[in-house]
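Just dropping this structure here.
All protein chains but one are shown at their positions in the complex.
For reference, chains read A, B and C in written order, and residue numbers begin at 1 within each chain.
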Amino acid sequence: MTTYLEAIREALWEEMLADESVFIMGEDVGAYGGAFKITEGFLEEFGAGRVIDTPISEAAIVGAAIGAAHMGLRPVVEMQFIDFIAPAFDMIVNFAAKVRYRTGMGAGLVIRGPCGGGARAGPFHSQNVESYFANVAGLKMVAPATAYDAKGLLRAAIRDPDPVLYFEHKYLYRRVKEDLPEEVDIMVPLGAARLHRPGDALTIVTYGAMVYKAEEAATRIAEEDGAEIEIIDLRTLRPLDIDAILGSTRKTGRVLITHEAPRFGGFAGEVTAQICEGGFEWLDAPIRRVTALDTPVPYSPPLEDYHLPQVEDIVTAARWLLAY
Amino acid sequence: MTTYLEAIREALWEEMLADESVFIMGEDVGAYGGAFKITEGFLEEFGAGRVIDTPISEAAIVGAAIGAAHMGLRPVVEMQFIDFIAPAFDMIVNFAAKVRYRTGMGAGLVIRGPCGGGARAGPFHSQNVESYFANVAGLKMVAPATAYDAKGLLRAAIRDPDPVLYFEHKYLYRRVKEDLPEEVDIMVPLGAARLHRPGDALTIVTYGAMVYKAEEAATRIAEEDGAEIEIIDLRTLRPLDIDAILGSTRKTGRVLITHEAPRFGGFAGEVTAQICEGGFEWLDAPIRRVTALDTPVPYSPPLEDYHLPQVEDIVTAARWLLAY
Amino acid sequence: MPAGPASVGPLFSLALGVQALCGYGMPDGSLTADDLRSLLRFMLLTRGLEERLERLLKQGEVFGSLYRSLGQEATPVGSAFALQEGDWLAPSFRDLGALLVRGLPLRDAFLQYMGRTGYAGEGRDGTNPPTVPHLGLLGPVSSLGTQLCALNGVALAFRMRGEPRVCMTYQGEGATRTGASHEGFAFAAVQRLPMVVVLEHNRWSFSTRSSAQAAVESWSDVAKAYGVPAISVDGNDVLAVYDAAVEAVVRARAGGGPTILVAETFRMLGHAQHDARAYVPEAELERWRKRDPIDGFERYLREHDFETETGLTALRDEVNRELDRALEDALAQPLPAPADASTRVYAEPESGIPPWTRTDPIGYTDLAQRPPATPTPGAAAGADQSDGFLR
Partner (left out) sequence: MPAGPASVGPLFSLALGVQALCGYGMPDGSLTADDLRSLLRFMLLTRGLEERLERLLKQGEVFGSLYRSLGQEATPVGSAFALQEGDWLAPSFRDLGALLVRGLPLRDAFLQYMGRTGYAGEGRDGTNPPTVPHLGLLGPVSSLGTQLCALNGVALAFRMRGEPRVCMTYQGEGATRTGASHEGFAFAAVQRLPMVVVLEHNRWSFSTRSSAQAAVESWSDVAKAYGVPAISVDGNDVLAVYDAAVEAVVRARAGGGPTILVAETFRMLGHAQHDARAYVPEAELERWRKRDPIDGFERYLREHDFETETGLTALRDEVNRELDRALEDALAQPLPAPADASTRVYAEPESGIPPWTRTDPIGYTDLAQRPPATPTPGAAAGADQSDGFLR
């Protein structure tokens, strides 16, 4: 059984073995092996030249990744927590994302880090930051839910010629365990959603850790209401696999979008807009969102549990949609 | 006649006269009067103690505004171009926006600066940044289209107890001229949209400089197609005046949302989602978006004109909706 | 002035109420025997508080992780002791001692990390020290380096109002590598703000040696780039720290601008609870164990006859009783009610609509109760809009 965390680790390891232009930069990624031990043992295997411990300077780290990428290297940058991508915002949005468009010279790099709540980690170690970057052309964004996808998407992201933000959900690190096929060379192309659960009564579009809450809700509704919910795991947020979403919409006529980030200005808005544009006539009910509260992520367990979208919320919304 | 620029200037001036806790910080806002001369003469009138020239340190400027706000002052920060809000992203998103929620101590401050394209200013002096902040609870966002609103909203923003991002469109600075009523004390509350043009055939939801392109399109369609388009100028992006949007949706049954920022992950997504949630049954056609291309803002005139949403695009989309 | 963010000036007098616990020396830096005892007491309180928090974490009463200051207590305690009433302090995440010196009730310290109610924090952010306006305490956010930028604004307000108040903040050597730290230093320096930055050089930032953070010979070199004076001091000698802090505070209060106080110390435990600091050589730990700030200061107090062993034992017992009493009070406080999570994002009246999952399914009160479908027409651009949608 391979955990979500080990899958990320394997992808990094294999890509570094396969391509010596791949290297890692981040805070405490070397001797310590990273805050979550993703890169444990990498320093010993690949040496300090390719596993680079940096000062606490997210902008400098991303900047260095950009320049190295320009020279044909394939940097993988670790943010100790994805929340700390914020100090590098300017470097990502104004340099990395726009450089190919401006100059023709691309910056193929990966910025990865633990996102998401449920760890009682408070407002600054629990955020989901995808919406901060959603309107920035030039970036790609990935948010795996399974170990298989965590591995396959990271390998694809490392080989991608453009900057990819890779959001790994810390809640899944050790909770998700899968038997990964030995034979196949696991590689998941960016931009392709995954049918997580087939159904015909309602489509739930989601990604990251919410895939599992959606699954729980779907199982309950199958048992208690006898309705089969289809779950689409986006896997890649940008480019968005609108074909997969519309295909399912046409089939079910009912769509629920759920993500862990707050509701206002969240990624569900873009999905809703694209469904309206491409599948309006197929809709038998309003598109609904189940999201976190429009607040920071609070620390105290009862507050965090209330802030985060729960299975119960998805069940309520799904039933409302099924009854509509 | 008062220009949009003078209206901003008047609001600042009057608030500084009315309340000595109001002060200005920014790069070259003192002797020079700001890159666009908004604060020209302020140094002479209010002195260096309340018109503070800063180093090129956006994070430090916003940080200082936060602390000063904690002490009961009312800082108004100028970003020389709103694009340069990016280096202050962390300070805004993680400090200013979350401090009341975390501690109970608010940070009533205003961050204002010129946004938007059409000035041939290239990728870094033309951006619309509202979407970078749309998912951040704790912030308010304002984008005036008229001189009246520019003045009224800035005064309200300065008096607001929470952090307000105030986006002034550089293209409107000197092009918008209005007779501002002498008698009334101009004050426009945050969170209230404005009916820019009444109509019954189609609702266009927009804000900022796009209000005028929408108006041009509406006039043409009134003349050439005899259909009356209703235009809602949001004025405030957060909190969003969903009641105004839904009220118009119920009346027209057709909604077009247009903004100058790129399409993917743009603010139109949130508006679409809320209309779907609250007004689905009133919709006689898909909600559509007219936006900029999903690219950075290019420099060369033919490229920028093609990148930016144009009147022609709105007309095309509106006709498509009217015919739907 | 319209109702807005709590103006802290007026509130400040409340601080008088906590003077009993709040500690500070004379403005001129002289210390009485009571002050010496007080310094030791605050170091003991800090260590005892953190030990209890660690236990609570293991018991599941404190969540996430915990950052201890074991072996560094003299730096926050000695420096904060140099402040006077009305001054403001912004700790980093490892400076509980400084907050206690400024009067943070032990009970509230427990509550912050236990995520319970009954104090300003209300369980919202237990990963950082609390913010207590009436004590002049500005809690940091996790993004390193940022609190200096925010505290600059407090100092700016002092100067604008002509108040002789001083600000003090803390930063690990690792945090000085952030852009926010640089912008904060530069801003304070060029504005000559009444600011004292305590640079806690504890040799490590997480698993990274300070030599890997910067190529400087001495961390006081950081000050040279900003044209401000630096004082380097043994961060494990509470009196040395206090004296240096007094010098810096007096200069700041006199309008002499910021000072960077470099405290040479050592982080004896891991970065946080989950870190066994296997990467720290035992010999290095041993060397610093001998320099424990509390042992050293107790020795000093005995050797100079300020304290007897029995007196010290009594003090330790008293400190433990205080802590246990405070913990009892804290344990008596409830966790917040879940629905409280949705409040206090904005000043009242709350803006925006309530999250739909907690109200009716479609996220709005019944459509029938909505405003008229046709909004009262507002005038077009340029005309008086007062009859627009304004409500």
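Just so it is clear, contacts are C-beta pairs under 8 Å (C-beta built on N, C-alpha and C of every residue); 3 or more make two chains touch, one makes a residue touch a chain.
For clarity, every value in this text was computed on a predicted model and none was experimentally measured.
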Among shown chains, those touching the left-out chain: A, B, C
Hidden-chain contact residue, picked from the options A:Pro75, A:Gly208 or A:Pro262: A:Pro75
Option touching the unshown chain, where A:Thr39, A:Gln80, A:Thr206 or A:Ser248 are the choices: A:Ser248
Residue among A:Met16, A:Val76, A:Met91 or A:Ile221 that touches the chain left out of view: A:Met91
Touching residues on subunit B - with respect to the absent chain: 27-28, 30-32, 35, 53, 55-59, 83-84, 86-87, 119-125, 263-264, 286, 288-291, 293-296, 298-307, 309, 313, 316-317, 320
Hidden partner interface residues of subunit A, rising order: 19, 21, 23, 49-50, 52, 54-55, 57-75, 87, 90-91, 94-95, 98-108, 137-138, 140, 145-149, 152, 159-162, 176-179, 181, 184, 188-198, 211-212, 215, 238-244, 246-248, 250-251, 277-278
Footprint left on subunit C by the chain that the document does not show: 177-183, 186, 189-190, 192, 212-217, 221-222, 224-228, 257
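Heads up, the rule we're going with is that only the chains that are shown with their structure count from here on.
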Inter-chain centre distance, subunit A versus subunit C - centres from mean C-alpha coordinates, in Å: 34
Whole-Å gap separating subunit B and subunit C, where each centre is the average of the chain's CA atoms: 36
Shared-contact residues (touching 2 or more other chains) in subunit A: 83, 86-87, 123-124, 264, 286, 288-289, 293-296, 298
Residues of subunit C touching at least two other chains: 124-125, 128, 141-143, 179-180, 345, 352, 356, 362
